[in-house]
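Apart from one protein chain that is not included, each protein chain of the complex appears where it belongs.
Moving on, here comes chain A:
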Amino acid sequence: MLPAKAYIIAQLQKDLLKLSGMKPAGHASDLPKGLGFLKDHLPQANFPTAAVHEFVCANKEGVAATEGFVSALVSTITHPDAITVWLSPGKTLFPPAIKLFGLDPDRIIFIQLHQEKELLWATEEALKCRGLAAVVCELQELSFTSSRRLQLAVEQSAVTGFILRVNPRKLTATTCVSRWRISSIASETNGMPGVGFPKWDVELLKMRNGKPGSWEVEWKENRFHLHEHIAAVEPQLHRKTG
């Protein structure tokens, strides 16, 4: 391909990103430390902030794993002074444990609402607020319409949204930029007794303008570590969901 043509294509891709509601990427190699394994699967090799990400979890163990992964992700991609709002239907999160994932529990504002409708309203309001870095919401159902409202909200404010869908009845199409599934897997102990660092099976089921993938990731010393031996297998199965 001619260099000029390649340049035009790259420009067009950038424009497409802009048109699909994503912020133009600053520098291509801006990925925060530890997230390097995602590089080839992200649009422009940049983690999409100012977008809504969807996490699917099936059971209580899955919710715990996802909450841990999201806390770690938020701490990796945001400024340490930034404020996060965490919306949930009940009180389950144990604040002192969040610190283990690098996120300051006293910089999180917890909002507990019982009804899904109330949660969605509050999430949308929070996503519109420029004073926040991230908004995490634990929900069961997310319709296409409501996901679109959330997406429109973040396009104005540049807040990153994380929707944790706990035990959803049906995985319908949403406008979320990505869909993930996180599950805990046996930790590494290297032959030592005891339980090792948190380790997850991170499945990226879909990523708009990116590629799906699956990794085994460990959280230690306040950053993500990829387990190289089963690196980035692209499961054919998940392609269809994207």
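The definition used in the following text is that a contact is a pair of C-beta atoms (placed from the backbone, for glycine too) under 8 Å apart; a residue touches a chain by one contact, two chains touch by 3 or more; residues count from 1.
We take it that contacts and distances are computed from a predicted model.
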{"item": "Chain not present in the shown complex, as UniProt names it (candidates \"Protein ImuB\", \"ABC transporter permease\", \"Glutaconate CoA-transferase subunit A\" or \"ABC-2 type transport system ATP-binding protein\")", "value": "\"Protein ImuB\""}
{"item": "Candidate in contact with the missing chain, chosen from A:Val52, A:Ile98 or A:Leu120", "value": "A:Ile98"}
{"item": "Contacting the left-out chain in the complete assembly, out of A:Ser20, A:Ser184 or A:Asn209", "value": "A:Ser184"}
{"item": "Touch residues of chain A, complete complex, unshown partner", "value": "60-61, 63-65, 67-69, 71, 79, 81-83, 85, 91-101, 104-113, 118, 121-122, 125-126, 128-132, 183-187, 189, 193-196, 198-200, 219"}
